[in-house]
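Shown next, in structure tokens, is the structure this report addresses.
Only one protein chain is missing from this complex, and each of the others stays in its spot.
Right after this comes chain A.
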């Protein structure tokens, strides 16, 4: 399907379902190296986003949907994921502008803007064992797919696959940012919860687009 306002809504609804299904898994990941609240926080935040979508008038552009979701996440998630995903979606919305639907290059620009927003907000770099380690490979894979002529859905699918691989690759890393950094070497051997939720959210974006197309 075209990446229009309807897609953006379906993306967030699919993300909310994925987060709800993986709530316990995310909490277990976070219990190992953090404060165990990531699953609960994300579930509550995305449930609030869905409630907001249900209550609001039909949006005209994907940017409108993402901006409303960002504001909701910032005030409902509670943990670091609130301002981080909030910033990501705000920057994504700004990048999309008034466009009624996103073409492949716009999808790459949107993902890149979201990633840059997270870097600016969290001040983490690649290899710090954070969600950046899922976002950056996703942006790179999306760019590669777009320049090879892939459609918008295929660009999102490439991003989602790379985010999942990036999340898995955080397992052996020693955390240098966030709560997990207080554990030092003991943070190695566990997957970063933020990278794991990033993979879920980008998979939801691809799912909402209906796969390669």
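The definition used in the following text is that a contact is a pair of C-beta atoms (placed from the backbone, for glycine too) under 8 Å apart; a residue touches a chain by one contact, two chains touch by 3 or more; residues count from 1.
Quick note on the criterion: contacts and distances are computed from a predicted model.
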item: Protein name as given in UniProt for the chain not displayed, "ABC transporter permease", "Phosphocarrier protein HPr", "Iron-containing redox enzyme family protein" or "AB hydrolase-1 domain-containing protein"; value: "Phosphocarrier protein HPr"
item: Selected residue (touches chain absent from view) among A:74, A:145, A:159 or A:173; value: A:74
item: Listed residues A:39, A:86 or A:152, member touching the removed chain; value: A:86
item: Among A:39, A:151, A:178 or A:193, the residue in touch with the chain that has been omitted; value: A:178
item: In chain A, positions touching the absent partner; value: 35, 37, 41, 44, 48, 71, 74-84, 86-87, 121-122, 178-179, 181-182
